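Selected chains from the complex are presented in situ; the others are not included.
Just so it is clear, A and B label the chains in written order, and each chain counts residues from 1 on its own.
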Amino acid sequence: MISSREEVTAMILAQKVAKGIKWSEVADAIGLSNEWTTAACLGQMTFDKRQATIAGELFDLTDEAVAWLQIVPYKGSLPTAVPTDPLIYRWYEVVNVYGSTIKELIHEEFGDGIMSAIDFSMDIQREEDPNGDRVNVVLSGKFLPYKSF
Amino acid sequence: MISSREEVTAMILAQKVAKGIKWSEVADAIGLSNEWTTAACLGQMTFDKRQATIAGELFDLTDEAVAWLQIVPYKGSLPTAVPTDPLIYRWYEVVNVYGSTIKELIHEEFGDGIMSAIDFSMDIQREEDPNGDRVNVVLSGKFLPYKSF
């Protein structure tokens, strides 16, 4: 009996290492972006039946685990409020150092509101550079204005 | 006597509202991106003499304040570890929900290391969209590999 999505994520990670599967292979099999597919495998997004079935085959999951993949998870992938992992911390640092800047510039352009993290997509690409390759990330989120009521 | 950069940031914000200056005007005057210029005005980056002088004229700053703009600040623009402002929180949420995904995909592509938040740039653009305009943000950071030693 599985009683939480975290158990399914652990099964996927265990199988991924044991079988040497790549996230991009999972994404190809499912037919979606690497970013969304990985997030879903890591317990942050919800698969539909077809997607869950494919993931289940790739990772040798039981039917019950496949069912869990179709349940909306309790999201949040980090164990602490301030992440300790250096790669993830750099992103937290960007939010901390540039947060007030991002806020000012979006408000200057759009007025009061937010950049959605739901109607949102992310694309991570390698940019070759003679001084050392770069990670380029495009974040796209719908602007949602506050309205008076 | 000014004894911290926060005081200079407060002066800039006060003058910005009083005079109705836009960040993009400051950026144009200084000749750099909106993003970097705003971050510097908000106490996160260091101006050189020319840049500080221009900012000082725009915001009617004293010579002492202009000197402070050329001192490396103690960075971090958010008052709490988990930001309460909805716009900035959405970014924190992206790090929290997608953090493990970002980590997995960068490692799958580049191996162990990080995406630099120092050799880094950010570009925020409006993308027009009939379903509601979008905020598009490009983050570009050099990949820095961990090496054994």
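Here is the rule we use: contacts are C-beta pairs under 8 Å (C-beta built on N, C-alpha and C of every residue); 3 or more make two chains touch, one makes a residue touch a chain.
Bear in mind that the values here come from a model prediction, so they are computed numbers and not experimental data.
All together, the complex described by this structure holds 10 copies of its single chain type, of which 2 are visible.
Definition applied: only the chains that are shown with their structure count from here on.
Remark: subunit A and subunit B have CA centroids separated by 24 Å (rounded to whole angstrom).
Only residues 22-24, 34-35, 38-39, 42, 44, 75-78, 81-83, 85-88, 90-110, 113-117, 120, 122, 124, 126-127, 129, 131-144 of subunit A touch subunit B when the two sit together in their complex.
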